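Worksheet for the structure shown next.
In this view, the complex is presented without one of its protein chains, the others remaining in place.
Now for chain A:
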C-alpha cells in the first residue's frame, strides 16, 4: 500500500492526475477559507479570506529569490574547496 502511494507521487505516468488533484486541493482550500467561521479576529489579515494562500505563496517566492540573490550576488555561495 505504502509503495503504491509513494509510486503515485514518483511515477511519470501519474503526472497529469497528480496535477489535477493538486489544483483541486488548492481550490478546495481557498473555498473552505472563505466559508470558514471567523469569530476571533485580531489583525486586519485575519478578516481577509484567502489571505493565508496569498501570504504562503508570496513567502515561498520571496524566500527562494531573496536567498538565491544573497547566495549568488551576496557571495554566500562558494566553491566546495573554498576552505581547503
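Odds and ends about this structure:
As a working rule, a residue touches a chain if its C-beta (ideal position, glycine included) is under 8 Å from a C-beta of that chain, and two chains touch if they have at least 3 such contacts; residues count from 1.
The rule is short, and it goes like this: contacts and distances are computed from a predicted model.
Not every chain of the complex appears here, and the one that does not is recorded in UniProt as "Na(+)/H(+) antiporter subunit D", selected from "Na(+)/H(+) antiporter subunit D", "Hemerythrin", "3-oxoacyl-[acyl-carrier protein] reductase" or "Anti-sigma regulatory factor". Considering the complete assembly, chain A touches the hidden chain via residues 2-3, 5-7, 9-10, 22, 25-26, 29-30, 32-33, 36-38, 42-43, 46, 50-57, 59-68, 70-71, 75-80, 82-83.
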